[in-house]
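Submitted below is the structure of interest, expressed as structure tokens.
In this view, the complex is presented without one of its protein chains, the others remaining in place.
Just so it is clear, A, B and C label the chains in written order, and each chain counts residues from 1 on its own.
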Amino acid sequence: MKRFLLITLVMVMAMGILFAAGEQETGPSSAMNKDLGDEYYTSTPGERTFQIPMTGVGLESATDVKANETFSLACMVKNATNPYMVKILEGAKAAAADLGVDMVTLGPTKADSIEEQVRIVEDLIQKGVDAMILVPSDSNGIMPAVRKANQQSIPIATIGTPAAEPTFLRTGVDYTKTGVIVAESVAEALGGKGDVIVLEGAPGAQNGQERLQGIKDEFAKYPEINIIASQTANWNRVQGMQVMENLLQRFENVDAVIGCNDEMAIGAIQALKAAGLSDVVVAGFDANKDGCLAIQSGEMLISYNTDPFGSAYLATVYLVQNLIDGTIPPQYFIPFPDKQENPIIDKSNVDVFMATQAWWL
Amino acid sequence: MSEAKSFKEKIHNVPPVLWMLITCIAIFTILSPQFFELSNFRNILIQAAPLLVVSIGVTVVLLSEGVDLSTGGTISLTTVLWITFLKMGIPITVAIIMTLIIALFVGGVNGFIVAKGNIPPFIVTLGMASITSGVALVITQGYSIYFFHPLFSRIVNSHLLYIPMPIVIAGVVFLVTWFLLYRTKYGAQVFGLGGNPEALTLGGINRIWSVVRVFSYSGLLAGITGLILASRIESGNPISGVGWEFDAVAATLIGGTSFNEGRGGIGGTILGVLLLAIIRNALNVIGVSSMYQSALIGSMVLLAIIIDVSMKNKKDNRIETEV
Amino acid sequence: MQNPILSAQGISKRFPGVQALDKVDFDLYPGEVHIIVGENGAGKSTLSKCILGAYLPEEGEIYIEGKKVSIKSSKDALGFGITAVYQEFNLIPYLSVAQNIYFNREFMSKIPGMVDMKKMHEEAKKILSSLNVDYIDTKTKVKHLGVAEKQMVEIAKALSFKPKIIIFDEPTAPLSEREIEAFFKQIHKLKAAGIAIVYVSHRMHEFDQIGDRITVLRDGKYIGTVRVDSISDDELVKMMVGRDVSQVYKRTENEHTGEALRTENICDKKGKVRNVNITVNKGEIVGLAGLVGAGRTELARLIYGVDDIYKGNVYIKGEKVSVKSPEQMVKLGLGLLPEDRKGLGLALKMSVAWNIVSVSLRDMFPKLFINSQKISDAAEENIKELRIMTPSPHRIIKFLSGGNQQKVVIAKWLNTDSDILIFDEPTRGIDVGAKMEIYTLMDKLAAEGKAILMISSELQEVIGLSDRLYILHEGKIVSESKRGELSEEEIGLRMLTVEA
Partner (left out) sequence: MGKVIKRLQNSQGLLSLMGLFILVLLSSVFSDRFLRVDNIITILRQSSILLILSVGLTGVVITRGVDLSISAIAAFVGCTCAQLLKAGVPIFFVFIIGIILGGIIGLFNGFLVGKLKLPPFVATYGTMMVVSGLSLIMMQGAVIYGLPENFTWYGVGYIGPIPVPVVAAVIIVGIFLVLLKKTTFGREIYLIGSNHNAAVYSAIPVKKRIYTMYSICGMTAGVAGLLLTARLNAAEVAMGDTFGLQTVAAVVIGGTSLLGGEGGPVGTVIGALILTIVVNIMNLLGISSYAQPVVIGVVIISTVYLDVVSKQNRVN
């Protein structure tokens, strides 16, 4: 046993030394975006003051841009199981078809695996794509891959979760901000006081954590609003329902539930219905079909349209524009949908949204 | 024994996975010109390195007639612990050693419970996977924690004599394991555990410690994998190891190591890992949509194992007739 | 004469329900081969295990070279220079021959922790060549060796300890005749080198060739120690079984009416069974003798449909059948009681009752649903009929003695309406009393008109019970004889060679 310990210890040491050995690599190159100045990156998300090269939102998205040669693009999302992610892929494909370019759509086979995402980007570089749309599972985790792409001067657009260092473009929504907006509406509906339950996204998922942060930050402004429980339900309707069922056993009084996506919110609604509670305020995110139906029927208060389809469409258009003539977007983060597109869905606009702006059929 | 027969023998002894590997490379090359490029093979090797490290540990466990499903959890935990230690300002070498010792300990606990209570390793390591990944989540509170150290890029991007560092690390692990397995008495004990535990007791060996050694080695290698992964994603991610345990077991089985009698070895595992890495890489390079990838990879894994098992059965019959 | 190197006095060992050893004396001199005989269950293995430190006797003393010692583990035994070659091999399949010989005693090289493989192979080679088996490559994995070669590796392993005493437990059981001869040469060599040998066996014809003295045990009791050259086989058997052989094998006279089972030139794929023609008639017990490896069990497996027939035909009650599976053969009225009771005959985790009904279950309950009471009743009946010693039909069968387990295997088939039964080594590893009961039962079955094919290594058993006897040698039938036609010696000779 002693000798075995010795051997392992030596191995541990050797690994330490091995890791510490080797040559220094030159730092990450960001040659592409060098000359754009600070304000390009620091521009805060807000109301857009410029025109974007596309019209419409959701499935109505369209553009006048046409590619002058068949560029090869790729779109990589976090997983292939979540309809939200699949809509991003569809948006990218639709845009590619409209623009006349090739689009490869990929995602890790193990849902949300950042390491596999890095691998996929490496493989795409190997494949020789001209530009990429990424939905990183994690801002920092994706960086090594982003740096490699930068070295090859492949422009990268991110949707939702950005890479830790600015890339060619970031679009989609700012998760923290969506959290703030929805929480604000819920606080308003509660009259500034009440007990709230939050259903979080998958553990380890950055976008979920950011959204949660936004919600917490906003509620911190209301001393009489308590987040009585905040539990993960893995973005998933089943778990949303089960967690909610359990929480209802624990708490006599619940005034509001925020699901960090509509799926979990709907799961919660099902649990609430089963428990015979009908006056609980429920809010969600993404404005997916069931979410909208729930808003229509009054079961849900509000959702935030995060338009995966349109976001991917926009990202594709910007990338192709850049490939055609080197156009740089006016700012690094172009939020989409922004106030112009009216992303906050409640009873007042849900019918219009479902008729003309939805990202689903 | 004539020359001709020994050649035939050699052909028979080539692990089936090698044929599969060659076939796959041929098919993928036809399907995509970018696949058969030196830079892509280098890419594949670098990508395969972490899986190889953890699979070697799992192979050792399988040779001892165990199974380790906790490696994924250990990997997640290691990435988180290492980065947490670094954030606390602990010097990097010390942090590495501390992290690896914890990984070793996790494996040791697995082994101890398995051997002491005679509990199926399947369920013990399953429970341990739940515990370790839970601890990783508790430490990070669900976030992925970011830290940068210049060593990270050295681990993933630098070269030693033109060989990329991840491959060097995997190579070192392979060689060390090879020596441990085939040149020390501990290695002989691994085969003993798998092939004839009775012989171990008669040889005056404490079976419990043997099992503990085997599992802690697997834990250690999962830890090293975690370090490579953390360097690759420059962060501690509480879900980074999800699914690795199954990949490692699959690679090992594809490589010809079987669940009983201590048959197999780490050489085959290299081939198994390469096969998995090549399939994944090629599907991406060819641009097969992720929708189809899961089903394709699953079928390939099944096919590889069906071929391996049926060829082994045939071979067994052949040997029996020669007796 | 010298002093004994080992002397055991008044050794007693109890197991739950059995007095395995009852005040047994035993002594051993350097350079002698001391045979321990006794029927199965007489305590032979228990005695050797006590000497080896695997069991701790409750009573009695062991002296080594005159000093009283206490042997608590195999490690202690090795310290006193005692080692063993086990009946069940203790080799590790995927290690090389050299690694197996020096398992956990590897030669260390100068680099700490590393094994000096070169030296290990050299030393292993030396031992193997001293045994005249240089053809075994020390680098081969044991898995790929034949049974005899494995045996040699076991012996080499034992010798590598440089022992003073080696215990052999049924060493020739897995060997072919040629290999046995070579093996005996090794024994003589070891004797000449002054090593004391304990030789546990029941193969009486071997004793003259190698033994010096014989100690007889019966039912755990010490019966006596005799010199090999001073006792006849009959006397020895009498010592072993405690009564006359003629009483043991009693057969009822009955008529053999019509053919029940017949094979026509059947062969298997591996060449272990070649063109075998046998016939078993109703009401007849047919013996099938032959050495281990002669193809007896393989033949049974072919007829029973476990293995695929390569060539030839099987006729059941005169009708040709194409053998597909045991299910089909059972439907046709054939049953097989396998040789390896624990491995093939019984579900050890399950109760006596479930084991008893395992074959007949679907006949008892053709409508899928079972009735536990009916099963218990059926089992009770069998238990009573066969005098199976068990506290209840629900006892887990693992805890029954070998003889009772074998009775359960028989009971399994009594519940079916099989009229052809193949008994493969029906009395292996069970005590004398149970043996007699099983013989009586077989006789009764034959009298009822069932056809029985009995495979056995115990010659007396075959001779005593069979109406007709086939002898199998290397997969071929070399002799067919009626009851009493051949003497034991003649049969023994025919088992070994084709001529004579």
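Methods note: a contact is a pair of C-beta atoms (placed from the backbone, for glycine too) under 8 Å apart; a residue touches a chain by one contact, two chains touch by 3 or more.
In this text the structure is predicted, and so the values were computed from the model without any measurement.
Counting contacts over the entire complex, the absent chain touches A, B, C. Contact with the chain not shown here comes from a single listed residue; of C:Val147, C:Val226 or C:Leu348, that residue is C:Leu348.
Annotation: of B:Val190, B:Leu253 or B:Ile266, B:Leu253 touches the absent chain (contact as defined above).
Across B:Ala49, B:Leu63, B:Leu137 or B:Val214, the single residue that touches the chain missing here is B:Leu137.
Counting over the whole complex, subunit A has residues 80-83, 85-87, 89, 111, 200, 203, 229, 231-232, 234, 236-239, 241-243, 245-250, 263, 267, 270, 274-275, 288-290, 293 touching the chain that is not drawn.
Within subunit C, the residues in touch with the undisplayed chain are 304, 306, 325-327, 329-330, 336, 338, 343-350, 354, 357-359, 361-362, 365, 368-370, 372, 394, 412. Contacts to the hidden chain, counted on subunit B, fall at residues 67, 69, 113, 117-120, 122-124, 126-135, 137-138, 141-142, 246, 249-250, 253, 258-259, 290-299, 301-302, 305-306, 309-310, 313.
Quick note on the criterion: only the chains that are shown with their structure count from here on.
Annotation: 71 Å between the Cα-based centres of subunit A and subunit C. One inter-chain figure worth recording: subunit B and subunit C are separated by 43 Å, centre to centre, where each centre is the mean of the chain's CA atoms.
Centre-to-centre separation of subunit A and subunit B, using mean CA positions: 33 Å. In subunit A, 7 are the positions where the chain touches two or more neighbouring chains simultaneously. The set of subunit B residues touching two or more other chains comprises 184. Against subunit B, in their complex, subunit C makes its touches with residues 73-75, 78, 88-95, 99, 103-106, 113-115, 117, 143-144, 146-147, 270-271.
Of all residues in subunit A, only 1, 4, 7-8, 11-25, 74, 77, 80, 89, 104-115, 118-120, 122-124, 126-128, 138-144, 164, 200, 202-206, 208-209, 232 touch subunit B in the complex they form.
Note for the complex: subunit B touches subunit A at residues 32, 34, 37, 39-40, 43, 46-47, 50, 92-93, 96-97, 100-101, 104, 137, 140, 142-144, 146, 150-151, 153-160, 165, 168-169, 172, 176, 180, 184, 186, 209, 213, 216-217, 220, 224, 227, 229, 231-235, 237-240, 242-243, 280-281, 284-285, 287, 289-291, 293-294, 297.
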